[in-house]
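Only one structure is covered here, and it is reproduced in the block below.
The complex is shown incomplete by one protein chain, all other protein chains being positioned as in the whole.
Should a chain be cited, it is by its letter among A, B and C, assigned in written order, with residues numbered from 1 in that chain.
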Amino acid sequence: MTEGTDLVTVPAGETSVGAGTAPEPAAGATPVLAEAHTHPAPRQYVLIAVVLVILTAVEVATSYLEGNVNSNLLIVALGVMAAVKFFLVVAWYMHMKQDSHVFRRLFLTGLILASVVYGILLLFFSSTVLKS
Amino acid sequence: MAQAVVTTGSSELAPGGHADHSHDTNTGVSNPKLAIWLFLSSEALFFGAFISTYFLYRGRDTQFLKGPTPDKLLNIPFTSVTSFVLLMSSLTMVLALAAIQRGDHRRLRIWLLATALFGATFVGGQVYEFTEFYRQGLHLGTNMFGTTFFVLTGLHGAHVTVGIVWLLLVWSRSMQGRLPSEKSEAVEIAGLYWHFVDIVWIFIFTAIYLIPTH
Amino acid sequence: MLDRTQRFRRAGATAAIAIAVVTLASCGDSTGPKNKQNALRPAGKYSRQILHLTEPFFWIAVLVGLGVIGGTFFVALRFREKPGEERAVKQVHGNTILEISWTIIPALILLVMAVPTIATIFSLAKKPTGPNVVHVTVTARQWWWQFHYDDPGNGVETANELHIPIGAPISLTLQGPPACSPAPCYANGVLHSFWVPELNGKKDVVPGRKQFLKLEADKPGTYLGQCAEYCGLSHADMRLRVIAQTPADYDAWVKSQLATKTSEAALETGVNNTTYQCASCHSFKSGTAGAVAPNLAHLADRTAFAGDKYLLNYDNLWHWVYDAPGRKPMGKLVQHMPAFNQVGMSQAEAQKIACFLLTNTATNPNPPSECAGK
Partner (left out) sequence: MTTVEDPPAVIQAPERRIRILERPRATTGKFSWVTTVDHKKIAIMYATLALCFFVVGGIEALFIRLQLAQPDGTILSAARYNEFFTMHGTTMVFLLGMPIAAAFGNFLVPLMIGARDVAFPRLNMLGFWVFALGGLFLYSSFALGGAPDGGWFGYAPLTSTPLAAGYLPGRGTDFWTVGIIMLGIGSVATAVNFLVTILNMRAPGMTMMRMPVFVWMMLVVAFLTLFAMPPVTAALIMVFMDRNFHTNFFNAAAGGDPLMYQNLFWIFGHPEVYILILPGMGIVSEILPVFSRKPLFGYSIVVFSGIAIGFLGWGVWAHHMFTSGLGPVAVSAFGLSTMLIAIPTGVKIFNWLATVWGGAVRLRTPMLFALGFIAQFTVGGLSGVMHSIVPSDTQQTDTYFVVAHFHYVLFGGLVFAVFGGFYYWWPKVFGTMLNERMGKLNFWLMVIGFNLTFFPMHFLGFEGQPRRTYTYPSGMGWDTMNLLATIGAFIIATSVAVFIVNVIFTARRGERVSHDPWDGRTLEWSIPSPPPEYNFAVVPIVTGIDDYWHRKYTEDDEGRLVKLPAGGAVDDAEHAPAGFDPHSIHMPSPSYWPLIFAIALPIMGYGFVFKNWYLLAAGVVVAFFGLNGWAIEPSAEPEPSGTEAH
């Protein structure tokens, strides 16, 4: 909530005082996107939702195959489907696809860091590595 | 007369219908949006810790057999339905945003309420599930499944609850007429949080309910 | 220029004196005769292996350290601006070759360091094999060490004192106390770390795991050790000693420890065991672990007790029996030696129990004079 409403913005790029010219974007700034116009239309959102629903159904169905197929294969399949759902929500509903690359980089940094660190962590406890 | 504007952010001060602050910043993105994304990437490490703890301890209850095991407890059809509801709340959330962006405040309120309602349904399902498991003998200390399951899903549920309260606050602001279209970013930011909580559930659902436990 | 040189000399001399004083003061009593807990004086091959690995890097570090410290002094004094002086300083923004070289050179040094490091890691991790290996299970208790000899024909159970034969690898299995049930029961223990610096580095004791550590001593002697992982109130009082003996002495010791001594029944007749329930925590049978407390069958053979905090003698022992928590902090620990003086034990009773332990349970009774007639 705090983040959502604390809309204080100090325009660092404000050059009006002294320069007397219109504000110019700060050096290194990416071209500004008029977000409202590039967000997809509701129809697309619904389409994504349909895909998500189908994927969920397939996921649940897949989980019932337990015992009939190789469980590693099952885990990989479920993991891939979860990742696809994750990607769809992040890319479309959270607008990462259209929004500035800054968000993508930051979020991916956290995500990759989490996966790598916790991946190594779990690897620790696998019987081959943890052997005193 | 010179007016060196420092704070143009709050809606009351925003110059004529110009909600997009991106012109003002070095990266071209607004401060609050940048902040929420940073916060969410931090949350990734928070949930990552609990999910990896869940994976580490998964199956250890067979070693220390005590109490009911997940394959006896989990009601996959039921949780699939509540997961589906949560997934749909993401759709309504994004529709709410689309509504305010085109200035449709009536639909904004409807979709916001729908999102909160879906979220509440999900949390309600979780409460039902918790009580059901508790009735069947699974407590926090019964076995490692009890320990990891309740804490991981409980913390997620707490996040959803915070999200519901947040959405209701946004909704009440809109009802009071304090949420003009220029301030659509307030909805967008609440939405980012909401979607994040949803995608965390995508993984938790797969990890706990779908992946076989042995 | 002259005064600059002088300044250097003065600063150099001051620095040298300061370093010498601190170093001398530091090393002054390091070679004190009683410190048998010194990683700089290895008494076995594993510990020596570590020291040999450490030494070259220590000297590299000293060299680099002195270089940087000297360099700091040098740049500070050499380029010092005199009052009123306004030097037109040449503005240097960087030098790529220089910067690359002081990136690459340390990297090379580290690369050289890495090779023997990894070799030593694997060598120390290797479990010893062969007929002469002695296997001991070490259980870290709150706050004392329990040693159980695993080899066939052994089975000795002792506390805080580990007897080992010289020249033979000792393979330790470190573990927490066995899990207990039902709840609420917290005997599963906490982290500890087994450390006898003169025989090897340390290894943590982790509840729920069995950890491996090996020791070896070259020559007979007593080597001190201590718990090195914070484990609560009496962490400082969780000490131990390793007594290395010639194989013949060691064998004799094992035999003496296996000799059956006093049973709980004897305790019953000796002192009032039913009132104070000694046997509910301690065992009085050779080679048998007590429920939560040290085996007392051959107590008088040991040099010290209570986590190696007190030397074993009549005075220390009866005071301990009388008021253990007053002699070593126990806090609110659920299972610990109670303050018997607060449940009606008289000093005379405590002395009687001490005498019982020192005479009746001892392998080679050498009763203290105070016990005559008790």
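The definition used in the following text is that contacts are C-beta pairs under 8 Å (C-beta built on N, C-alpha and C of every residue); 3 or more make two chains touch, one makes a residue touch a chain.
The shown structure was predicted, so the numbers you read here are calculated from the model rather than taken from an experiment.
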| item | value |
| --- | --- |
| Omitted chain's touching partners, listed by label | A, B, C |
| Which of C:Ala125, C:Ala265, C:Ala291 or C:Ala348 contacts the chain that the document leaves out | C:Ala125 |
| Absent chain, residues of subunit B that touch it | 1-16, 25-27, 29, 31, 34-35, 38-39, 41-46, 48-50, 53, 56-57, 60-61, 63-64, 66, 139-141, 143-144, 146-148, 150-151, 155, 165, 169, 173, 178 |
| Residue ranges of subunit A at the interface with the undisplayed chain | 1-10, 12-20, 22, 24, 26-28, 102, 109-110, 113, 116-117, 120-121, 124-125, 128-132 |
| Interface with the unshown chain - residue positions in subunit C | 18, 22, 25-32, 34-35, 37-40, 47, 49-51, 53-54, 57-58, 61, 64-65, 68-69, 71-73, 75-76, 79-81, 85-95, 98-99, 102-103, 106-107, 110, 113-114, 117-118, 120-122, 124-125, 142, 176, 179-181, 183-186, 188-191, 193, 195, 197, 200-204, 206-209, 211, 224, 226-237, 329, 331-334 |
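Basically, only the chains that are shown with their structure count from here on.
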| item | value |
| --- | --- |
| Centre-of-Cα separation between subunit C and subunit A, whole angstrom | 51 |
| Subunit B: positions in contact with at least two other chains | none |
| Multi-partner residues of subunit C (at least 2 other chains) | none |
| Subunit A contact footprint on subunit B (complex, rising order) | 2, 4-11, 20-42, 44-45, 48-49, 51-52, 55-56, 76-77, 80, 83-84, 87-88, 90-91, 93-95, 97-98, 101, 166, 169-170, 183-186, 188-193, 195-196, 198-199, 202-203, 205-206, 209-212 |
| Touch list for subunit A against partner subunit B, complex | 1, 3-14, 16-17, 23, 25-36, 39, 41-42, 45-46, 48-49, 52-53, 56, 59-60, 62-64, 66-67, 71, 74-75, 78-79, 81-82, 85-86, 89-90, 92-95, 99-100, 102-103, 106-107, 109-111, 113-115, 117-118, 121-122, 125 |
